[in-house]
Each structure stands twice: as C-alpha cells, then as structure tokens.
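Right, one structure below, let's go through it.
With one protein chain withheld, the remaining protein chains of the complex are depicted in position.
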Amino acid sequence: MMSLHTAMLVGLLAPLVVAILTPFLAVRHVWRDAAGPIGGVITFIAAVHVALAVLDGETPRLFVAQIAEGLALEFAVTPLGAIFGLVASGLWILAALYSVGYMRGNHEKHQTRFAAFYAVAVHAAMAVAWSGNLLVLFVFYEILTFSTYPLVTHKESALARNAGRLYMSILVGTSVVLLLPAVVWVWLSTGTLDFRPGGYLAGQIDPAMAPILLALFAFGVGKAALMPIHRWLPAAMVAPTPVSALLHAVAVVKAGVFTILTVVVYVFGIDFLAETGAADWLVWLSAFTILASSMVAITKDDIKARLAYSTISQLSYIVLGAAIASSIAVQGATLHIVMHAAGKITLFFCAGAIYVQAHLTKISELDGQGREMPWVFAAFFIGALSIIGIPPLGGSWSKFMLMVGAVDSGYLVILGVLGLSSLLNVYYLLEPVSRGFFRPKVKTVEVTSHPLVVIPPVLTAILSLLLFFYVDFFAALAKLMVIS
Amino acid sequence: MMGAAILTNLPALLVVVPLLLAPFSAVLPIAGLAWVLALVGTGISFLAALMLQSVTENGVRISYHLGNWEPPWGIEFVVDSASSLTLVVMSGLGFLATLAARRLVAIEIADKDSGKFYAAWLLVVGGLFGLVMTADAFNLFVFLEISALASVILIGMGAGTDRRALVAGYHYLVIGAVGATFYVIGVGFIYAITGTLNMGDMASRLPDAAGGAALYVGFGFMVAGMLVKAAIFPVHIWLPAAYGYAPSAVSTMLAAIATKAALYVLARIFFTIFAGTPEIVDIALSNIIVPLAVGGIFVGTIMAIYEADIKKMFAHSSVAQIGYIALGLALATPAGISAGFIHIGNHALIKGGIFMAIGGFVAALGARASLETITGIGRRMPITATAFLICGLSLAGLPLTAGFISKLYLVRAILETDSYVILALVLISSALSVVYLWKVMEVMWMQPAPARSPKLVENPAIYLPLWMVALGNIWFGIDAGWIVGAARLAATALLGGGA
Amino acid sequence: MIEQLAGSWNYIIVIILMMTGLFMVIARANLVKKMIGLSIFQTSVFIFYISLGKMAGGTAPILDGNPDTLYSNPLPHVLILTAIVVGVATTALGLALILRINEAFGSVEEDEIIAAKASQSLARPKRPTSEAAE
Partner (left out) sequence: MVSLVIDIFLLALLVLIAVMVVRTGRLYAVIVMSGAYSLTSAAIFVNLDAVDVAFTEAAVGAGISTVLFLAAMAYIPADEKPSQNRNFLAGVICIGAGALLLLAVMDLPSLGDAMAPVHQHVAPRYLAESGSALHIPNVVTTVLASYRGFDTLGETIVVFTAGLGVLMLLAGATRTNRVKADNRKTAAKTAKPKTNKPKTAKPKSATKTARTKA
C-alpha cells in the first residue's frame, strides 16, 4: 500500500494541508467542516500504518535537514511515539466532528480561524509524537503552544486574553528558560539528541547532576502541568470545549507527558534513573500533585474546572510512572496516555454537549438533567469509570500496572496514594452523574438536540470500553519501549 | 582581460564603488534615483564580497597593494577568510537594509535631502568595508572617521521626527572622536617602537621591539578606542540613543553592520597585530574583555527590560548581543572565535530584521513605537508583526532559528574552556532576555488594539525585504553549515598568526 | 634621570595637554566647550606624533641634494596632515549639530538639554510638525 516514508509524510502533512486549505474551503461551510474529519481519517490511517511497522520492530525515519553535527531535523518513530501518534490522530477525527457541532450549535465566531489553528495544533502534536530527537521535539512542542494560543483566546474577551497570557507565559517561559537549556545540556554532554532505546545518559553525565537535569525537564515541560506550574490548565478552561478536548486529550497535555516519558525512557534510560535514584523526588512531587489536585477538584462546582483539576491529577499518574522508572510502571504510564485520552475526551465532550444543548456549566445545576440527556450522561458515566479505573474499562489496565510498578519498586506509600486518589475520583467524577439521574430537577432548561455533539462522546465512551478488551495492541507497543 | 582586472581589483572595488558613488548621489535631485544608486553601490559590494569569499574559502589570503606601493611603505588591503566572512555579512545586510530603506526614507526624510541622505549612507557602508579590509593601522583611522562622520549625519537626520536625534548624533560624534583619538594614540606608541604602520609588519616586529610599558599602553589605547566604536560596556553609552533616535532605515543599517566592523577590527588587533606578544593579549582578554563582555550582556539586557520605547529597547539589547560576540572572541579559542563570528552574522540578521520591522510599525503608526503605541499591532499588521516575531524568536535563541545556532556554539565554546561561572551567567542573561521579548510580544499579540484605532497599512516595500531577513533567520537556523564552516575558517585564519 | 626627563620632556607635556583636553570633553557641560576640548586633545596628539618623527640635528624632510644631511622622519608629518583635516571636519560637523541643538532645545548646556528632554518628551506631541503647520 503506502511506503513507510509516504505514510510518515502523509501523517505529518495532512493536518498541515487541512490547515492551509481551510481558509480557502471556507466559501462553503460544509467543505470547510468536512476537511477536518477527512484529514483526521487520512492522518489516522497513516498513523496506523506507521504503528504497525513499529510493532514489527522497524523504526520509520524521515530525514529533512542537517542543522549542525549531531543535530538533524529528523523524524523517527519510537513505539511511544507511535502510540501518541495514534491517540492524536484518532481522537482528532472525533474532535473535528464534535467541534463542528459545538461551534455551529453555539454560533461561535471565527470558525474558519478556529478550524485552521486546530489542524495546525494536530500537525504539531503529530510531529512531536514522531520527532526523531529532542531538538525536533522541542521545536514542535513550541509550535504546539503557539498554535493553541488563538484557540485558547478564541472568545477574545478580557478573561480569555488573561487566560491566554497565563497560558503562554507559563508554557513558553518554562520551555525556553528550563527545557531548552536542558536539551542543550544533553547535546553538549553526549553530542547527540537522538532517542535511543534504553537511554544513553548513563556514564555521560555525573549521577549527582542527573536529578538537576531531570528537574529542568520536569519543570521545563510546562504542558505536563506538574504542580506548581499547573495554573495554565484551569485558566485555559475559558476556551470553547473542543479546545479543552484538544488540550486535555488530543494534543497539549499529552505532548507534555509524552515528552517526559520520552526523556525518561529514551534519553535517561529507566535503568540509569532506577540505579541512581535521580527521580525519587519526582515520585513524591507527582504523588503530591495527584492528591492536591484531586482535593482541589472536589471543591470546584464548574464542570470544566473540575475536569481540569482531574486532568492535572491524571497527568501526574503518568509522570509518576515515569519517575518510578521500572519497566512495568513505564508501561502503565504509557497505557495511561491512551486510556486517559479516551476517558477524558469523553468527559469533555459531555461537558460541552451539556453546555451546547442546555447551557449548563455548574455541577449543582445538573440535578435531574440525566433523563433529559440520557446518552450524554451515560457516556459521562462510562468515561468517569474508565478514569477511575474500574473494569471492564480501559483505565483499569493502566492504573493496575502503575500500582504493580509502585509495589515492585518498593513505594508502598504510593500504593496508598493511588488508592486514596481513586476514592476521590469516584466522588468528584461520579457526583455529576448521580445528581443527573437521582436528584430532583432544580432548574428547568430547554434542551435543544444537536446530534453532532452527542455522537462523538458516545463513540469515545464505547472506545473506552473496547480499549479494555483490545488493549493488546497498545500493550505490545508499550512493551517494545522497555525492551532495549 | 577585463574580467581579470576586475577580479584582481576586487578589494579596492568593494570600498571605492560606494565611496565614489556618494558624490553622485549627493547631487541627484530625485530621491528614487539616489536610492537606486545606493542599491547599486551596496549590491556591487555584496557581489564583490561574495566573490572574495569564494576565493578565500580555500585559505587563500589576498593582499592588495593600493597604488602598487608594496607594504609596509604603501597601504595594503588584506582579505582572508575572516574578513571576507565579515564583509559578506555586512554587505549582504547592507544591501537588504538599502532595499528596505526606500519606503522608510521616503516617509521620514524630506525629498530634498534624500540624495544627500543616500550619499551619507554609501559613505558609511564604504567606510566600514574599508575598516575591515585595511591592513594599515593609520589608514584604519581614516576609514573610522569616514564611517563615523557619515553615521552622525544619518543619526542627526532623525531630527525630522524627534529632536533628540541631534543630541544622540552629537554624543556619538564626540564619544566616537575621543575613541578614535585613543586609537590613534595607541597606534602612535606602537609606531614608535616598531617604526611601521602595516599591521602584518607590526606583528612581525613587535616580539623583538624594546617596548616595555609603551607596548602595553599602545595596545591598551588601541583596544580602548575600538571598544568605544564596538559599543562594549561601559563605553557603549552612545549606542542606545543613537540607534533609538536615528531614522528607522538608519537604525536598521547601523544595528546590522556598524558595530560588527569594529568588533572585527578588535579581533584583528588581538589576533593579528599582537599575535607575536600573546601574553599581553591573554591578560587583556581574560581579565578585561571577558568581564566587560559579561557586564555588557547584563547591563544591556536589564536596561532593555526596563525600556518602554521599542527602538531603544532593542538598542539596549544590541549592547547585550555585542557582549555575546565579544565574549566569544575573547575566549581566544578556535571554538570561541568561530562562535563570535557565527553570532556576527546571525546577530546582523536578527537585528536587521527587528529594526526593519520597527521601521514598518513606525511608518504605519506615524509615531514612535513604544509599548503603548504598538498595543495589539499583531492583528493590525500581521505580515510585519509575524516577521518581527520570527526575528524575536531568533533573538531569544529558539531552535530552527539562527539565534539558536549562535547560542549553541557559544555555550559549547564556553564549556570547552571550563568556565562554568561564565556559562551560568550567559544562561541567566539569556533567560532574562526572554523577559523583554515577552513584554513586547505580549503587548503586540495578546492585548486588544486601542478602540477607534485607524486601519494600519502595510507596505510591501518594507515587508518584502523584512521577510527576506526573517526567512534568512530560519534558513540559517536550519542549514547552519555555511556560516559555521566559514566561521571556523575565519577563526583559523585569525589564529594562524594572520600577518 | 635628568637626561631621561629631558628626552621625554615633550612627551610629558604633551600628555598633560592631552588630558587637559580630554578633561574638558568629559567634564564640561557646554557643548561648544566640549568641541574645543576635543580639538585641544587632538592637537596634542598631533604634537606627540611630530615629536616621534624628530631626529636630533635633523632638518625638515625637503631634500637638498647633500647626502650627509639628516632629515626628520616625514611619515608622521604625512599622517598628521591627514589628521588635522579630519579634525577640522569633525569640528565643523559638531558645530553644525550644536547650532541645530540650540535651535531645537534653546540651549547648548548638556544638563539643560537633558532636563528639557525629560520634561517635554512626554507632553510634547511626538511630531512637532504637522500640528504646528495646520
């Protein structure tokens, strides 16, 4: 069918082509709105093609230019990258469909601009996923930040502008001031930035300096929303819901944790981290973030704000897995990228659907609305269960593996943290559902039906369910990550 | 036959063409024609520089005897890989700045003065080329004065829109004259102990010269004079006002090429003239120039953070960037000097683009560009502002831009010398520079334009050259092979004893 | 010591003169006085150069056909001829600027000019031109 080379080109360029075409297709809204989902399907096919090749043990490569010795503009797909590429492109199809419904249903302005930048963001996410070295990763990480700024500030209100400012200052600031020096540090001490199975920092840098370098990465990647640099994420909630989906599930935060996982697995090497204990501090910091943000989430009445804090908490699961740096924990963390993406995008789709159809944003207003929007609430329920980690849903795999990893590495306290956080999850994620179904109505609202915002969450909810049974594909890829 | 004559006379051509076109430009009554003349002058220089570069690429060193009088009796021009790289950078950016000048000058300078304006423009450019090529210590002073006086005129022309330009021009004149006189005093001492004015000849005679304190002081005064011209902290005080109040076109040209020539001359003093007495150079570099460079980096960056006027902000930033170049050169290792040369080229691209874009803003706004007036300009002038953003990212040193390559090689050169304190300082200052860039970008892109603001018109005569420079920033960020290779050769040529 | 002092007499005085000129350039606030200081500074450097070229018992370097005649070194003379002209060019340009500054600021004292800049740069229209003309 396609050669690997072509597949990579298609996967990287299709979203960009969509972005460039969007303004021209805008003469007919249908053309413009169809471009996103079609581009998504094409990208997804390419991503599947690439992922299958990776599963066969290949490393698809795409060389663009040589910048300086040891520095190339090159794409090379790692198993982890293949997974992230699948997540980003696959969810883009649904997110694109959904945003059409949302934007139309909500009568938002500047829909063309929105669609174009959305596609650019997906392009950047694909490029991050398939990047061949840290430099390329860094560049597209930045492009991702810049391309999502117009999306975050889409409403152009003072509130949106302030949120955009915070978003940009934290993400750009941390990456330029911490991440870039970290990248340069790696290059200067090893002469290369390529990703290699098993990592290559062992023996190249002083083990005493390793925690510092790791800290530069952990805090430099603001998108991983590790406390205390998490503030941008709740602030960005002012954006339209499809953007939140993009931020939380498809691209932005996933690019953050993807970067951290990549650095841990392919640059540091989990053996190196485990031997030196350089990531010990990160285990505790992420555990703290998990609990603290769950606590904050409980106090939020705004649906999206609660989901945002939930995301911060879930991201730290992934960082935690990376920090534990054992084979099983890293696999768990990788799976959690997939599972959380499917679960969280469902929740956001539902939140958006509730807003578009009933104009409700507060959890306290949801009482009794379950019967008005049964499909939406059912999807929400399934997504929530997946994130909590209850079988038979996808999220249970990743959480289980993380717990096993924690025990294996002797972090028994962490097991307690994970358990406690699951309990908190149960409370703050299931509360909206139980209110919807079991409480009497407090507010009568007119519910208008918009199928385009209902179908995607139902599909992603089903996806969460399927991921439990068909996890092998991802699990196999994740396993490839740690076999060097 | 004709071709060969042109080829052998390339070095002279490079200087003489702009200088001799100047009088013609001065008497041209039509602004457009004068501009064409300036464009032709800088264009020919650029071609000549490229040809020289291709000749010197193989390590060839061209010695051109003016009037066929052999050195040290006559005056000599020397072009090696170091000077040819500097010349290519200067003439290339000079050409692009001229290209962008058309519209900026039409707006800011009275039509009647345009011919004379371009005459002064050509004089600056020609003078700077001469500065780079001449191998005669006193002849260098003459070129220094040509370019300085002509620069003063150009800066003074800013009085058309802001009277403070006059004061800036006056200060540059006086400070520059004092600097040049210091240089002449230094040359006097070296002449007294060697009996020669030719740089190569000086270099070979200095090790045997009974100099004593005269040698040290001569060296010191020559360096001090050029430090003023290169605007190295703490004698940079003339620069922020001069670049800040000069007409936009002039800021572009000066920021891109003027201090580069002086920095190159400094390198020549260190590594060619005093190659035979390395102990003096080493002491001066590690104890004086390195601390001054680092000081300049910090002072420039911090002043830029507190500056609200955009032009002056980036003028302060130039002080900091010059500090990076000087730091690279002062490391005196092959890696350090090539890092310095890489940044000479890249900084010219960055600042050239930034000042062109500011010129575009000023032209459209009809007012000085300050944090207040450029509020929300990102959406009002997207073409110009995007190019400005690219150059700004390059200044911050983001990957895939030229600025990243500079920082990378500079950091590596510093690491090679194991000076971790300097490395830390460079990294901190580099992070600080994000602050003022952020301030500008935030105001431009993230704040709404003031209500009732008129529509701003973007002019292709400004943004086309601007985008050429902006794309240059990306091009040399992705394919840095040419500049890195040329800079390595330059370092080899300089450290190879020169002469 | 005395001998050495005698041999360096010119130089020592020249340096005192140079520094007097430089002092004026830096310390005086009056722009005209700065220019005069600059010209004194430069003229002193000229004397320094010419002193370098002096040959004991020599005459001006105008050949008289006698092979035994000692001539002073003509090279510094050549250089200084150039430098004198350059110096006057600088002075002329400086004075032209001073005249314009005096017009624009109503003063040739640096302190007053700086004070005027600070007090008026905000209140004054950014372009004094078009408004005034209308």
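Going by the order they are written in, the chains are A, B and C; count residues from 1 in each one.
Just so it is clear, a contact is a pair of C-beta atoms (placed from the backbone, for glycine too) under 8 Å apart; a residue touches a chain by one contact, two chains touch by 3 or more.
Note that this is a predicted model, so its numbers are computed, not measured.
> Based on the whole assembly, the unshown chain contacts which displayed chains?
When the entire complex is considered, the left-out chain reaches B, C.
> Given that one chain is not shown, which residue among B:88, B:256 or B:365 touches it?
B:365
> Touching the absent chain in the whole complex: find that residue among B:41, B:176, B:218 or B:465.
Looking across B:41, B:176, B:218 or B:465, the contact with the absent chain belongs to B:218.
> Just checking the interface: what residues of chain C touch the absent partner chain?
3-4, 6-24, 26-30, 32-33, 35-37, 39-40, 43, 46-47, 50-65, 70-82, 84-93, 95-100, 102-112, 116, 120, 124, 127-130, 132-134
> Could you list which residues of chain B touch the chain missing from the display?
19, 22-23, 26, 66-67, 69, 72-75, 107-113, 116-117, 119-120, 123, 127, 130, 138-139, 142-143, 145-146, 149-150, 152-153, 156-157, 159-161, 163, 185, 189, 191-197, 205, 209-218, 220, 362-367, 454, 456-457
What we mean here is this: only the chains that are shown with their structure count from here on.
> Report the inter-centroid distance (CA atoms only) between chain A and chain B in whole Å.
Whole-Å distance between the two chain centres: 46.
> Using the touch definition up top, name the residues of chain A that touch chain B in the complex.
Answer in residue numbers: 65-68, 71, 73, 135, 138-139, 142, 149, 153, 156, 161, 164-165, 168-169, 172-173, 176-177, 180-181, 183-184, 187-188.
> Under the touch definition given earlier, write down the residues of chain B that touch chain A in their complex.
396-400, 405, 407-409, 411-412, 415, 427, 431, 434, 438, 442, 445-448, 477-481, 484
> Enumerate the contact residues on chain B facing chain C in the complex.
Within the complex, chain B contacts chain C at residues 138, 141-142, 145, 149, 152-153, 156, 159, 161-164, 166-167, 169-170, 173-174, 177-178, 181, 184-185, 188, 191-192, 197, 366-368.
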